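Complex shown without one protein chain; remaining protein chains in place.
This part shows chain A:
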Amino acid sequence: MSTSTTDLTPDHDDHEAVPLLERMPGRGSAAAWPLALVGAALLIAGSFLSWSFPDDVLGDLSVNFYPNGLQLCVVALGIAAVIFLLAYRGPLSRLGDWLDAASALRWIGLGAVIYMAATIIAIGWQTGAILNVNPGGWITLIGALLLLAGSLMLVSRNTRDPLFAKTSSWFEIITIIVLLALVLFGAAYALGLEDAVSFALFLLFAGMLSMALTKAGVFTWLGVVSQKNRQVLMFGAFAVAFLFPFTQGGSDENMSIATQVLIFAATALGLNIVVGLAGLLDLGYIAFLGAGAYVGAILSNSAFATIGWKPPFIVVVLIGALVSAILGLIIGSPTLRVSGDYLAIVTLAFGEIFRFTMGNLDGNNGPDLTNGPNGIPAIPDLKFGSFDFGQPHEVFGITLGRFANYYFLLLVIAAFIIFVFIRLNNSRIGRGWVAIREDEKAAEAMGVNVFGLKLFAFAGGAFLAGMAGTVKAHHDVSVTPDQYIFLESAFLLAAVVLGGMGTVAGVLVGATILKLLPEKLRFIADYRLMIFGLVLVLMMRFRPEGLIASQRRKLEFHHDDEDLAQRIEEVHLEEAEAKA
C-alpha cells in the first residue's frame, strides 16, 4: 500500500489557523521543543504540589505529593504531552512519522491552560480569595502556558497518513481493551464526582484530550482498527457496560442516572432506524415509547391497572411492542406517502394526539383505560421467578441495588436493538433505505419498494420503542400522560442528530450527553434547552453529520466536497482490505 508522504494530514488540516500560526514569533526556533518539554515537566511536577490552601474546594487539592483526581487529569495531560514531544523528536520519533505530534501538543497545551485557569478561578471564587491558591497551582499554570507557547512554535512534521499504518493485531486488540478500560474507569470516576465544577473540569479534560488525539490522527487509525476488530470491540463495549454497575458500590443515585440514560439511549437507537437509516423525520416518536409503557402498566400487578389480565412479563413486552408497531402502521400508512416536512408535522400531531388520548381515557370520555391525567401509579417491581427487581442483590461481595437490576435488563434490550439495527443496516433492506435516502424516484424506478420499506422502518422503530416502554413503566413506578410530551421527542431527535444519524456509537454518545449532563451539571439545568438549542444550531453549521458520523451521512451532508469523497473512498478501500 502506498504511503503518501504529504502534509495533507487527514481530517485535521486547519486552513484558517495556519496563517495565524505562522505569525507566531519564534516559530520553528530551536528553543521550541525544550520549552515545551519544560512546560510539560512543570505541569506534572506542579500537579503533585498543593493547589489550594483550604481542603474543601473541588475535593481536596491541599495536600502535597498526594494528587487527587483533578490533579491526576493534569498529570495525564502532562504525560501525553511528553509522549508526543518524544514522538516529535527523540526515541519515539517513529510514532511521529505517522502522527501529527505538533498539532496534538497545541491542543494539549491549550487544554491545560484553560483547565488550570478555570481551576484557579474556581478555587478563588469558591474560597473568596485568589490568595488561597497555593504555589502548586501557579506552577502548573505556568507549565501549561510554557507548553502552549512551545507547541505553538513547533512546526508540524510531514507525516504519513495513519490510515495506511500497518499494526500487528495483538497491539490493536490491546489498544482497544485499554481504551475500553479507560472509558469504564473515566465514566465511573466522572459519575462519582459530586460537585458540578469538578465534573465540568473533567469533561474539559476529556474533551481536550480527545481533540488532541483527533488532531494527531489517532482516531483515523482507530477507525480502521475498530473496523478490523469489530467483534472484539463490540464484545468489549458490552463487557464494559456490563461491568459498570460493579464500579458504583451499590450507589443507587448514580445507577438511577445510568438507567435513565440507558432507557433514553435504547429509545434513541430505535429512532435512529427511522431517522438515520430510512431518513424519515419523526417528531412524535415518544408516543411509541408511551404506548409500550401504558401496555406495561395496564397489564401489571398495580392496584390501579384497569385490566384484570396479568400475563407474564415476556408476554407483556411482546404485546407492548406489537401495540406500538400497530400504532406505527396506523399512523404510517396514510402519512408515509407524504415526505419530509409534512411527515414531521403529521408525526408531531400524532404525538400530541397520543398524549391527549391517554389523558382522556378515564371513564368520563371513553373507556376507563388509563385513569386519565392521574395515570397508573404504584406499578410493582418486576419479578422473574424468585428474582425481585426491587431488592438489592449481592454479587461477588458487591451490592447491586434496584436500579442496577433494571440496568441489566435494559442493557439486554439495548443490545437487542443494536443487534437489529446493525443487521438491518447490512442487508437488502438497509441498501433499499440508503437508495431511498439518496434518490427516492430512482429507487422506485429500480424496483425498490419505497413505501413498504418506509412503513417497515416506521413500524419496526415503533416496535422497539414499545419494548423499551414496557420496562420503563416498571422502572418509573408510575405512568402518566405528561411524561410523553413533545419535548421528549425533540430530545430523542436531538440525541440522534447530535450523536450522528445512522451510527450506533454516535447515538449512544448523543444520548449520554443529553441525559447525563443536565443530571450532573445542575446549575445549567434551567438553561439546558437554550444550551442544547445553541449546540444544535452550531452542529448544523459546522458538523451536520453529528459527532460520530457514518461515512455515508457525511457524504450526504457534503454534496460537493470532492476531497472528502476521495478520502472516504480511500478509507472504505482500506477497511474492505482489512476485513478481507
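Remarks
In this section, a contact is a pair of C-beta atoms (placed from the backbone, for glycine too) under 8 Å apart; a residue touches a chain by one contact, two chains touch by 3 or more; residues count from 1.
Methods note: contacts and distances are computed from a predicted model.
Comparing "Hydrogenase 4 subunit B", "ABC transporter", "Response regulator" or "ATP-binding cassette domain-containing protein" against the UniProt entry of the hidden chain yields the protein name "ABC transporter".
Touch with the chain that is not drawn comes from one residue among A:R27, A:R423 or A:R522, which is A:R423. Checked against the hidden chain, the listed residues A:M446, A:L487, A:A525 or A:M540 yield one contact partner: A:M446.
Interface note for the absent chain: among A:G96, A:G223, A:G372 or A:G432, the touching residue is A:G432. In the full complex, chain A touches the omitted chain through residues 419-420, 423-424, 427-432, 434-435, 438-439, 441-450, 456, 460, 552, 555-556, 562, 565-566, 568-569, 572-573, 576.
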